[in-house]
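Attaching a single structure in structure tokens format; questions to follow.
All protein chains but one are shown at their positions in the complex.
A, B, C, D and E label the chains in the order they appear, each numbered from 1.
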């Protein structure tokens, strides 16, 4: 990379942005194929519902804390 | 510190104890001012009660453990 | 250990297996004596029951998780 | 009497510099924003507090033993350092440290031994930084925990949204151009590696930003991390105007089709698919995305819940505490107070803006040519800033159409943005990492 | 253009070797077994995933800075390494690394400095391995956690079962003989230390196997750990046929007398008794059994429950994650793909078989000469593999006699087996550790 820094920056942008787009495009393809394959050969209809309900873990975790602290609170107020 | 060790010890006591007293005295002043300032400009009467009730965390934590283990115990005995 | 590797292996087996057996035999003796001693001088009939019930910790821990997640589940379904 | 002098000289008041006082105010400011305004408190509380600790005059908590020794300023010792670094004894302490920085590993070791023998030791925060960040482990462990908290369901239900995650990364590279431009016109002085690290702020992803700058521009890490987390907290203020400016009322009203249910198995296989793609196309992104996929696999596979729970709680919390304090150690005055820091803060917010804009615009494009309707508002979520950006999309959508819940739809580009910036990080490390 | 080349050359596809591709399949296979078949998932998920990461071409995650530098292959640098290791520059990279391995600590340090100065660094997994396993801490911490989860009640109620735990360790030493035999006839090439490490697979105890091989045969650690955990998961398939073959219907029907209640105090004193015996007879086993006893004491003493809970949860989970990934780093193709690995896998299953058999046979013997009846099926639990082996004894027992619950009786030999293999580990380390 002998050329000036602006040149380097432009290059970095071209190659970088290019890679990101290509990579995620391939990921779209791979994911779609994977989903089709799994759906075709390993269907699992009933579980699906659960799967989507279970949703993100973070909230779940927060809820857990909430539940417990609620319990603690009850416990405190009870005595 | 060329002088004998007893001298060093006495010196350490004087300077050490002095610093402790001065430091905590300044902390008394700073704390009092801070409380006055906060109380004057950022009053928060209703919250206060809660604040003092919430008290030390350690007990709270023990209680939490207590609550949970109680739950576990119930659970065990239930089955 | 100049001799050939097979010789070393046989030796390792003899001394190793010997040590294991001797060690665990001594442990049997020591344990039996200890139990007798504790039973004689520090009996603790009532506690015993509890002790055996409490059993392994791992399950307990799993149960705990179970209980909590149950709580969380209720909590979720409730809302 | 000498003791009294000793005590006074060792006190902060006797030694405090203007810069340190100022940086302590900055630290206090970050604490205020975190506690009162709720700006990413999990990171900004430790960072702000660490920033205050790092600037305590005379404590040298953020300095290595060698730095503390040089600042100690014993002439005899300075002479030995100068000889060791092969510079003239006349050099000032600052120049000595520059020479130290550019010397090789063997010299580093010798200098450390010299400092230790003279009774100096590494500061607490310096040790935290070495273990948590210089080793690269803390950002990776946090990324694993984030993976264990991430649900790829919405992304799997609508993979096209990955393009939005890609588009929003344009903010990263536009910022790189901005940084090199400011350098070329002489306003700033960034190397290409610095520019890359600054750009990653536009990734709106804390651990990624910290990881990249720890590799490419350790000196700028403090400013970059502070900018990244502050702007992530400001997303609800930064994004909406841009989103409204670039979309019509009708577009914002667009309702999207209900997402299909995603099976557990797809969720288990996805992190492996992603891992394989990384392995074959971009090994430089393997540490970041590898740990991310590992965390997600632990969450989804359902057979190692105790590991997954620990990764989401005890482990990520412990790591966050030390990561935050370590980042704070980079807020030490003589490293942070620099015109470049202003440049970084300025470029960072530009990065967020451009990322948001490109996400929205590409969403409009896809909407034009795609079959199923896409609400352009979910494009802005592509910058990541999980889950804030997705919530913003949802909120702005509700303003236009009270019955239009975009949250789940926005989660797709949102997590795609995390992958996107990690990929960008990989490219940058493999292209300019060598420098 | 050069950048495009740079990116392509740095991509995995350009660099992947057949071995790496194969090992990534192995890693995927382990994940499949762990997730779908439930094979010891807590360890095999991290190990399998780590194995995939370790073989990502071009990422060098499992290599030290020096290994990465040598593979980097800059001629000038290789020349300097060759000079440093005192070999002719002609040597290939592989030979250079052999010379590096056999050089002394000072040379190691110099080589690391050389690699660092050339811009190479340790891979992520290599760092995990150094901290978690090479230091020996991870297996010890896990053993402490296991101790905190172990209930010695059944063992204390019937100490004789310790003999079954001893008998089953014969599998370990028989395997040693097997390993040296294969070497003597030239099929394999194991040192006596290697043979000892391989034998410990028969201990059916993960942390013990990892600890021993990290001391005696680090290069074989990957294969040994994988074999140990896989076969522990296969216990329900490996043991029953052997148990049935060696026992008569009548023997399997034997009902054992109800275990006496064990007092809390006995349980508190036991780990100390064990510790004293270790201290006086086999100091080499002190780290392993010491931490094991410590964990158990924390559990039983009842006054440090918060420490015991942490040892059983957060601490052991965190350690397991990094231990698993570290073991995975040993699944790197050029170390794992070796005829010796096949030998290890073969010998390992033999070890399990022989251990099971000797446990059952000694149980029959004790049954013949002892006063109280012993069901020979509990002998097989002596191999440890807690609690799987005990469950197997119970299951096979129920087949013969639906009212015969052997689980608690089998827990005695089961935990005795853990002690037995730790003792065997100690003997081996003190006898061949010096080599």
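We take it that a residue touches a chain if its C-beta (ideal position, glycine included) is under 8 Å from a C-beta of that chain, and two chains touch if they have at least 3 such contacts.
Given the structure is predicted, the values throughout are model-derived calculations rather than measurements.
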item: Contact residue for the chain not shown (choose from D:71, D:107, D:127 or D:401); value: D:127
item: Options D:56, D:69, D:155 or D:193, residue touching the unrepresented chain; value: D:56
item: Chain B, residues in touch with the chain not shown (by the definition above); value: 1, 4-6, 8-10, 12-13, 15-17, 19-21, 23-28, 30-32, 34-35, 38-39, 42-45, 47-52, 54-58, 61
item: Contact footprint on chain D, counting only the chain that is left out; value: 3, 6-7, 10-13, 16, 24, 28, 31, 34-35, 38, 41-42, 45-46, 49, 52-53, 56-59, 61, 110, 112-113, 116-117, 119, 124, 127, 313-314, 317-318, 320-321, 325
item: In chain E, positions touching the absent partner; value: 104-106, 109, 135-137, 140, 268, 272, 275-276, 278-284, 286-287, 290, 293-294, 297-298, 301-304, 306-307, 309-311, 314-315, 427, 430-431, 434
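As a convention for this text, only the chains that are shown with their structure count from here on.
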item: Centroid-based (C-alpha) most distant chain relative to chain B; value: E
item: Centre-to-centre distance between chain E and chain A (centres being mean Cα positions), rounded to whole Å; value: 34
item: Rounded Å distance between chain C and chain D, as computed from the means of their C-alpha atoms; value: 46
item: For chain A, residues contacting two or more additional chains; value: 1, 15, 19, 68, 71
item: Sequence positions of chain D contacting 2 or more other chains; value: 281-282, 306, 309, 427, 431
